[in-house]
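As you look at this complex, bear in mind that one protein chain is not there, while each of the others sits in place.
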């Protein structure tokens, strides 16, 4: 059971309702009105709880589980312990996520505007939005309805935020337009000047950065991630992108919809990632390149030129992952042979 | 045109004034008193706007541009479209930056000290400085004139800040002395304890960190960057250094003047970068080494020993970039041959 200081489940829900919500099929013969009180992993779930089996690696936990109900693939239904009710799905992880969200929805806005928040008189706050203590909302900023603005977050002048968006504690927003149902985790910095300057004998001269950051709907932005505003064009984060913690996104970068960017990735100025590119942790991208739709970039990869759509790449400099694996094997063999010859 | 919610240009300025400000030469026959209202990229500029051509890759945009005026190199003057007024410069990007700064100067301080800022009675705030809501200025801290301190920034006890410096929202400063005309972007952390401890059977013992961070004039420090204070000596950031987002600078590091550090670089304790070292994103430096003046370090490079002045290095471990390119080519060839022999 989750720590009650932090979580309390909604529900209970009947198996019938959970099957509907999760898009799964209740196995024949089950009591569709039996009530489920919570979700839990296989090892910890009890008779009134729902669990799931996705990775076959956990089949033994499945067989030993005391879960009252479990979401499984069709091919695993015959491995279930006695008495467990099965909900069948081709994608148990996804179905479980949907069920878990019924028990643990995103906490709603309290609608409370703290008297110790600093909201400019010209700012507009949409109906039902919550503004926490110490939060600052600048002149002419517009916050949509049902938003939650965390404690000590700062929303700069003119910034616009769509409905049902969550701005975490201590976040800074400036020069940006943020869509609906976006989550910005604590400490993220969006809209500051990009790293643009001209060099010269008397030092560097900052190039005024005159664009914005446009964050489309349903985006997730991780804690302490930084997204610089465009230099003239905008920096754009496409709908449904997921960006993890401590990611750096430079000016004029465009992420098309549905990109997934793991932690500590860095994307240099004016790079473009087309739809649904997936990037592993600590990878880096040079500027002014294009990564084709659906490409997959391994962790720590250094991408120095364009990547074709659908490719899977790894290494520094980036290469097709098969080549990178071969290179790794080859180098390992050479080192071992060398070791043998030198007798150590 | 830039989004008027965030930007409104100064001006207009005559071509004569813009030529002067940008250090460029107005082409013969142009009406030097014609007025220009804004700057814009080639594709978007109109008849009352100034643009620039630097990279010849954009020559076709130049030929198609409707910009009223454009800063170009001498060798590109004969490629201009009809009716475009030319300002000629050997460094169009720099000249354009200077012109753009006339239209979009750094926003001046409002001189307003928010009643919801927390300024210690013993702190000194220079004339004309702005202290935003929720900002905290500690005991005996001294903020210079015409500074802007962002919302919810925290300036610790005793910290000293020079004139016309900008401290971003949510920044933390402690145990540091910051020069004039410095910009610290949101969420940067300057002056916390370095990572210094002694080991032993009963655990680690923190070594008191008794130095400071000294940030010289005209420095730019990126969002969420961290700079630890010295252990006894100071950590120093030389005049005119540019540091991007999410950079880690450990205790006792010295950056001499004019270093440029791209995002997510990490510099370990007591390393020294001499004048005008340029470092690509995600590079890392071991501690206690020296990088000679003017050296260039490629992105993701791992620098494990001293680097001579003027060298260009890449790879992990770092090596001359020519060797690194050769190694890359050689490995690629070996992998392809191996693939052929194994028939796949």
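Lettered A and B in written order, each chain numbered from 1.
We take it that contacts are C-beta pairs under 8 Å (C-beta built on N, C-alpha and C of every residue); 3 or more make two chains touch, one makes a residue touch a chain.
Quantities reported herein were computed from a predicted structural model and do not represent experimental measurements.
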For the chain not shown, which residue from B:68, B:162, B:238 or B:266 touches it across the whole complex?
B:266
Option touching the unshown chain, where B:44, B:76, B:140 or B:338 are the choices:
B:140
Identify the residue among A:160, A:220 or A:323 that touches the chain left out of the display.
A:220
For chain B, residues touching the missing partner are 116, 118, 134, 136, 140, 152, 154, 156-158, 160, 170, 172, 174-175, 187, 189, 192-193, 195, 197-200, 203-208, 210-212, 224, 226, 228, 232-233, 246, 248, 250, 264, 266, 268, 282, 284, 286, 302, 316-317, 319, 323, 326-327, 330-331
Mind pulling the chain A residues that touch the left-out chain?
2-3, 5-7, 39-41, 44, 91, 93-94, 96-98, 100-101, 103-104, 106, 114, 116, 132-134, 150-152, 168-170, 183, 185-187, 218, 220, 222-224, 240, 242, 244-246, 258, 260, 262-264, 281-282, 299-300, 316, 328, 331-332, 334-336, 338-339
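Going forward, only the chains that are shown with their structure count from here on.
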In whole angstrom, how far does the Cα centroid of chain A sit from the Cα centroid of chain B?
28
